[in-house]
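Mind looking over this structure? Questions follow.
Every protein chain of the complex appears in place save one, which is left out.
Here is subunit A:
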Amino acid sequence: MNQVPTFPLLAAGQLAARQHGTLTTCPYCGVGCGVRATVGGDGQVDIAGDESHASNAGRLCVKGSALGETVDLEGRLLHPQMLVENDGRQSMQRVSWDAALDKVAHGFRSIVEQHGPDAVALYVSGQLLTEDYYIANKLMKGYIGSANIDTNSRLCMSSAVAGHKRAFGADLVPVCYEDLELADLVVLVGSNTAWCHPILFQRIARIKETRPQMKLVVIDPRRTATCELADLHLPLKAGSDVWLFNGLLSFLARHDAADAGFVEAHTNGLAAALEAAEADCADLAAVAKSCKLDPQDLLTFYEWFAANEKVVTAFSQGVNQSSSGTDKVNSIINCHLLTGRIGKEGMGPFSITGQPNAMGGREVGGLANMLAAHMELDNHRHRQTVQDFWQAPRMAERPGLKAVDLFQAIEAGRVKAVWIIATNPVVSLPDADQVQRALAKCELVVVSDIIEKTDTNAFAHVLLPAMGWGEKDGTVTSSERRISRQRAFLPAPGEARADWQILCQVAQRMGYAGFDFSAAHQVFDEHARLSAFRNGDAFGLRRMFNLAGLSGLGQAAFDALQPVQWPIVTTASGEKQGTARLFADGRFAHADGKARFVATVPRAPRHATDSEYPLSLNTGRVRDQWHTMTRTGKSPKLADHVPESFVDMHPQDALLYGVREGMLARVASRWGSMVARVQHGGGIARGSIFVPIHWNGQSASDARVGALVNPVVDPVSGEPEFKHTPVLVEEFRVAWYGFVLSRRLPMLDDVTHWTRIQGRRFNRYELAGRSPIADHGAWAASLLDVDVADADWLEYQDASAGIYRAVHVVDDRIDACVFLSPRPDLPSRAWLASLFAKDRLEDADRVGLLLGQPIAKGADTGPTVCSCFGVGRNTICTAVRAEGLNTVAQVTACLKAGGNCGSCVPEIKKLLTEILAEETA
């Protein structure tokens, strides 16, 4: 085959980057913020918000702002690798692209030949660009002939997709971000927007300042940072959303908030839905009981909803990640249909997606139960249409395996080859240990990634180096259907290639025509044309997903593409026009053009807690980390906010189960277990706990919460129940706690538990050990690999108290330190960490080393609150007390904290309230 030329775009891209920066899109959440990336002469990447981008108008959250710290090449996978056996020992070894591609192509082809197309699968990712996604989907569904392509979006918003399809006839998001600002009532359901979609939250917050009468209701079992801004927080019992919204539906019906005209003209199925709702949710008190809510609060919410025409109900994983996720979505949509609050400014149900391109994946149909371009697998006319367009030899005929089923099929040996692209299922899937078992058994595991060492790569037979953000080039779609360009501003490192390219090259090696693309815009063009192909009433195949207006873009036009919301049509005057809102005309995508009410019968989470596993595990994100940390884990700036995994629980539960804040606890379910530090965040009710999803085998010894999560899925969407797993919490007994800060890697052999945290010019390790340490000095020296005899080695020891501290200084620079104690009562790491930035320790510093704090008071800023300006908790508290600050604005004016991305504003608010409370007390 003819090699694809190596990225003609890059030279131009880099050039632009060095001059006035490259406009691109953030690779994190589904908000899809515009980013201006400028590569400095020193190769440093300067990141700023893109003022011209409709999503963020120049603002960026902490994660976005720190993107510059994540583009270095440390830990990158730069060359193809293959598992090679020599003298009986297998090891990954560097191979040529040809060898790797041949291996993949031959492996897949022979398995398909022997066992049929359903014996192979792709497991891809919402972090892929639309172009990558399109090729992957085309290869599987049109050529290999199986729908065994699923994606981590299955874990994220497939319930929203299913809900949309049931209600609207297609996966359509009716609203746009602006509606959050135009609404009089914003309801956030199962969404810690402040942390997970900070820029959207900032937009809501700013509007709320100008329009205080605008109401914000947060529905979440936890009191999250998002609640700091809420007029009403409903801490409902996990999984009880359908009771809540069924109750609302019946309340609205009985308080004649219904829009009879709209219901009549544009919907079906109200009677059944209402009947289901009335069944056990007609009585507000009963609903309050089922949801464990204060009836008065519940009534307030219902009344507000009834009273406000302009209401947006935005929902995320708290709704989707449930065994009744699809019903939850529909129970929400039902309320908007009943009141006709959809398709107009400032109203509608709004699925806020968690990934940069979950939407793009949905558009290309890159899920096992979709075909392509919003067409359905089980619709033969759709299949015919796509086949004709692709000239595809072998179309998939039936839905493929969804994520959880897929890995079970792999373990069962029904699927013998899997190609995992840009995702880390060994960490992120439920029952993650099962995923390990499956991959260990699998005949051929291919992984495309940008990072060399991940929990998933450990099982790969072939590793393919992909281009990362800043290197790859294409499009992503945000939660509001806005297609934006991700543009390259860095050269491809090593031998890395674009995912669409790698896929094409394998496809070609498998002997398939139709993959002869030489640039991303060609792929996008095909995708756009497919969306328009036989699209319209004339063909009886009307699809709202239509990129007709974007078809035929050449390289230049593609590069110049401005962010635009689909559907996109070319107006008479020839200009491309996007669409802010859908259903303005009241026409939906079902054959009859009407929306459907769905009768939703409330179901509790599949597995109830019991005496053995008495607590309900909830999982989610923290503010400054992303997914499995392969990118954000590189940023010292992001590491400070929440340095290690934790189990947030109610103090009384801690007492009950014999664990204490700051100590380690083992959390276990029927499926697996992990270890994390106990924390009382103050936002969690008795009977439930929260553990973040990010930490994994690379960042900690035993912190994969995925291993615990029950592999229970929603019957319609196949989305796993991440928000509820019965677990137990018990003491994780250790003989000592400690931490290490070191410029080098310590030897962790006899450490029972560790978490690695990226620091600026050092690695931080939080440690704990089971086996008591006999000779602390010798132990520390070997841990840090220091020959104490002729080293500048400082020690502090209180032997009988089991306290030991040592610091290694090299050429007057701090090189490493280790602090040990039988209790987790170790000094703050902040000041010690700051010393690693110094090329010379002053004597004053040296005196404080073993104390872990400067002998001169006040220099310890405490844990970082504002990552942007690196403002610590102590600094803020001191300033608030000293200057008598009362508002966040004053704090910002005084310390800059909260002035940039604003992600920490809720925490500053909380601090202010706490200090005020203690002062008035």
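Going forward, a residue touches a chain if its C-beta (ideal position, glycine included) is under 8 Å from a C-beta of that chain, and two chains touch if they have at least 3 such contacts; residues count from 1.
Definition applied: contacts and distances are computed from a predicted model.
Colleague: Which listed name, "Tryptophan synthase beta chain", "Iron-sulfur cluster assembly scaffold protein IscU", "FAD-dependent oxidoreductase" or "Quinol oxidase subunit 1", is the one UniProt assigns to the chain that has been left out?
Modeller: "FAD-dependent oxidoreductase"
Colleague: Considering the whole complex, which of A:W304, A:Y657 or A:Y796 touches the chain not shown?
Modeller: Final answer for the missing-chain contact: A:Y796.
Colleague: Could I get the residues of subunit A that touch the absent chain, sorted low to high?
Modeller: Interface residues of subunit A facing the absent chain: 792-801, 803, 809, 846-848, 850-851, 855, 857.
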